[in-house]
Structures are given as structure tokens and as C-alpha cells.
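Sending over a structure as C-alpha cells; questions will come in a sec.
Only a single protein chain was left out; the remaining protein chains are all shown in position.
We just call them A and B in the order they show up, numbering each chain from 1.
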Amino acid sequence: MFKAAINAELLKDSIAALAVIVDEVRFKINPEGISVKAVDPANVAMGIFELGSAAFEEYSADECEIGIDLNKITDLLGIAEKTDTVRMELEEKSQKLLIDVGGLSYTLSILDPSTIRAEPRVPQLELPAKVVMNGADLRRAVKAAEKISDHLLMGVSGDTFYMEAKGDTDQVRLEMGRDQLIDLKSGDACSLFSLDYLTDIVKPTNKVNEVVLSLGRDFPVLIDFEIANGAGRISYLLAPRIESD
Amino acid sequence: MFKAAINAELLKDSIAALAVIVDEVRFKINPEGISVKAVDPANVAMGIFELGSAAFEEYSADECEIGIDLNKITDLLGIAEKTDTVRMELEEKSQKLLIDVGGLSYTLSILDPSTIRAEPRVPQLELPAKVVMNGADLRRAVKAAEKISDHLLMGVSGDTFYMEAKGDTDQVRLEMGRDQLIDLKSGDACSLFSLDYLTDIVKPTNKVNEVVLSLGRDFPVLIDFEIANGAGRISYLLAPRIESD
Partner (left out) sequence: MFKAAINAELLKDSIAALAVIVDEVRFKINPEGISVKAVDPANVAMGIFELGSAAFEEYSADECEIGIDLNKITDLLGIAEKTDTVRMELEEKSQKLLIDVGGLSYTLSILDPSTIRAEPRVPQLELPAKVVMNGADLRRAVKAAEKISDHLLMGVSGDTFYMEAKGDTDQVRLEMGRDQLIDLKSGDACSLFSLDYLTDIVKPTNKVNEVVLSLGRDFPVLIDFEIANGAGRISYLLAPRIESD
């Protein structure tokens, strides 16, 4: 059993944050909320998504798992107004998800979860450095880096967090001291990442006040922020490129 | 003789409503106003357009017929400001239409009406059901249907007007009761229409408060609304698809 109502914009933002990683996901539903863990097809980026029942206007669910094509949800939410309420109900017998929004009633076939890649194991990582910054700052640095290179180096040096991209002839560097950051835990951190992935991952951070980056030396980065006014959370784990300097 | 002045945005909206059906049309001009009847090249949709002299700031005309390439008018109105006045005058000897807007003077060759498909005969139809609704509601339902299917079923069941689109696995349905509609005349009505055509036809309804749909069983739909603050009217007649259920 799954029956819930949620604000359309909040759901749209949540789906967009997930769609960065994969198109088809397994939603793990239980009485406390919905969670998703998914890995991109190339095994480079992982998304860990949690939306607690508090994010919903109404929520009642037993434990279940449903497969969802995120593009379909994105499509139908595209027609909704920001303030619309989206009502969802799982029709277990027919394996349909009934979605009601703005007077329109959708009947979507859900996907057999067994046809969707299994939930990945989330690795336990010791990431010594931690940077808390404004999402718009992160996004701007990534956009600047794209103009110059395919890769972005992120690291911490003393009390400074830096991002740096080097092209054949040009380079761009952003340095942020402790006073320009919301928080900084210094540590040995310097890793290179693919901008193909970062560009997508930082898109949802544009509206986010606090993004937490956890970093190590030639280690994955964990990019982590709240969604749904704190009732949910999304974390991305992005593998490093080896050619780090 | 034809000489007229009209607000640029009003003319732009009128031309856009016609351009949904055809590119080249015969304008029938007489002292009371301008009218057009046109059928799309595949004979699926008909447009019946009337713009009374009251829609114009100035209007004086004898009976005449001129051929117009709507794309040209759309192009030149694209440069006009919304509040500009468009002045038109037919130069009969040279068969030119002189158009003056925003200080720019255009001299357009008019088309020989005999090279444009003749006015269609408008069939007399008994359409038992009638639905009066907000244009934006209609447009939203059509946009939702496009995501799911190529066809849209429209019908009346008791006191409810419904639109429904079915794809291979998913469907969407909009039901509107008498209280959600501006007016409803119940009747036996259920017909299937091509969304290719409906998408175009409902585009101009977005700003329209009252759209009248007249429907029957496996019959064409008549979509009808006022333009130019009531000084004009456009009606679309769209043939049904046969595979209706």
C-alpha cells in the first residue's frame, strides 16, 4: 500500500535531482518515507536519496518497492503548476500508479523492480576534508571550469578550499577561504573529477543554501544537501579521475 | 477598395489563429468585415474566421477577395510593438497591399485568389453535446495527452465532460463536471481526434476565456471562440479518427 500527496514543485525538484544519475529507479517505500540508491550506467556516480514522510502533505505506506521511469514523472509534472498538489496511489493488483495533479488523472504502469539494476552498496569512505558552501558558488565554479577543461580539481590547502581546471593553454581557479565558506574542516584533499558528471550533479544545487562537499586525496567526493526544506536529503558520490596531479 | 487600420497585437492573434490551418488564404472582404474559410491540405481541419469592421480602428472596403501568404504578415508583425497600429491599403491596379506599421512601409504582392484552394463548403452538422470551458484548461489537457498518445478522446457522459488519451502502457484522463465548466449541454458524444491537429488548434485558446466545444458520437468537433474582444470569431471543425472505442 502506498498513498501520498505532495507539493508539485517539491516533487519536481526531487525527481530532477535523481534524474541526474539514472532514468529508471527503484523507489523503496516504507512507512517512514521513500528512499532510492542508484548508480549511473558507467559506475562513476552514485545518488543516495531520502524523502521522509514529513515532506508529504499526506503519506501512508507499507513496505514496498516500485520501479519508476523518471522521465514520465518529469513529463507530467511539467504541466503542473508549482503550487499544485500531486496525489499518488499505488494500485497493487494492476501494478499501476495513479497520479492526480491539476485535475488530470494519470494511470502509469510501474516497472518491475527486478528489471532495474539492484541498489548499489554504498562504500564506507574516510573523507578527511569537509567544505560547506553556497550551492550557487559551486555551480558557478563548475560552469567556469567547463569553458576551459573536461576536468575539475577540487582540494583543500590549509584553510583554503580550491577548485581548478586546466586546459591546453588556459586555466581557471577558484579559491575560497574559511571566511567565504559556511564551514571548513581542513584535511588532506586533492582529487580530480569529470566535469561531464559534475555539471549535471551541481544543477540542482543552484537553489540550495548549504552544500556539503567531503573530499580526500584521489578519493571520491561526496556532495550532499537537503531537499524539501530539510525533510529529505540527496547525496552524490562521484569517483575521481586517476590523472590527478 | 480596401483600407483599414487595426491594433498590431489583435491582428497578430487573428493571423496566428488562421495560420494553424493553412499558409495561404483567400480573404473575403466586404463593407462589414473580413472573412476566411479554409481547409488544411489533408482535409482534416477547417477554419472559419470572421473579423467584423468593429475590430478595426478604421475600416472602409468594397467587396473584394485577396490572396494572402500568412507567413509574410506574421513575419512583419513580429517586428511591430503590441500597441502599434497597422495600416493597410489595397492598391488595386498593381495588386499590392501597402502595410504601414511602426514607421515601416511594406509593399506586399498579393496572391491571385484563383491560385488558392477555393473556400470549402461548411457542412451542416447536428452536434448534440456542447461544452463551454476555459481555454487554458483545454490547452493543458491537450498538452498532457501529447505526452501519452497521438490521439485524444473527447466525450460527454451524463453531466461530465471528459478527455482521455491512452498510450501503450499509460493513460491520462481529465474529467470536468458541470460546476467546473462554464456551461454544459449533455448529449451523446464520444469521438477520437488526432493530437497533431488539436495541439495546433488549441494554441490560440490559451488567452481565451470561453471556448465552446460541440461534440457528437464519432463526429467532428467544432471548437469555437471569440477574438478581438468579441468583434471577431474563429471556429475550427476537426474530423474524427475512426478507431474510436
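Here is the rule we go by: contacts are C-beta pairs under 8 Å (C-beta built on N, C-alpha and C of every residue); 3 or more make two chains touch, one makes a residue touch a chain.
Note that the coordinates shown come from a computational prediction; the quantities given were computed from them, not determined experimentally.
Enquirer: Looking at the full complex, which residue from A:Leu10, A:Ile73 or A:Leu174 touches the chain that isn't shown here?
Expert: Answering carefully, the residue with contact to the hidden chain is A:Leu174.
Enquirer: Considering the complete complex, identify which of A:Lys3, A:Arg87, A:Arg117 or A:Arg140 is in touch with the unshown chain.
Expert: Once the missing chain is taken into account, the touching residue is A:Arg140.
Enquirer: If the hidden chain were put back, which of B:Leu76, B:Val212 or B:Ala231 would touch it?
Expert: B:Leu76
Enquirer: If the hidden chain were put back, which of B:Asn43, B:Ser105, B:Gln124 or B:Asn229 would touch it?
Expert: B:Ser105
Enquirer: Provide the residue numbers of chain B that touch the chain removed from this figure.
Expert: 72, 75-76, 79, 102-109
Enquirer: Write the list of chain A residues that the hidden chain touches.
Expert: 137, 140-141, 143-144, 147-148, 169-176, 180
The working rule: only the chains that are shown with their structure count from here on.
Enquirer: Can you work out the whole-Å distance between the CA centroids of chain A and chain B?
Expert: 45
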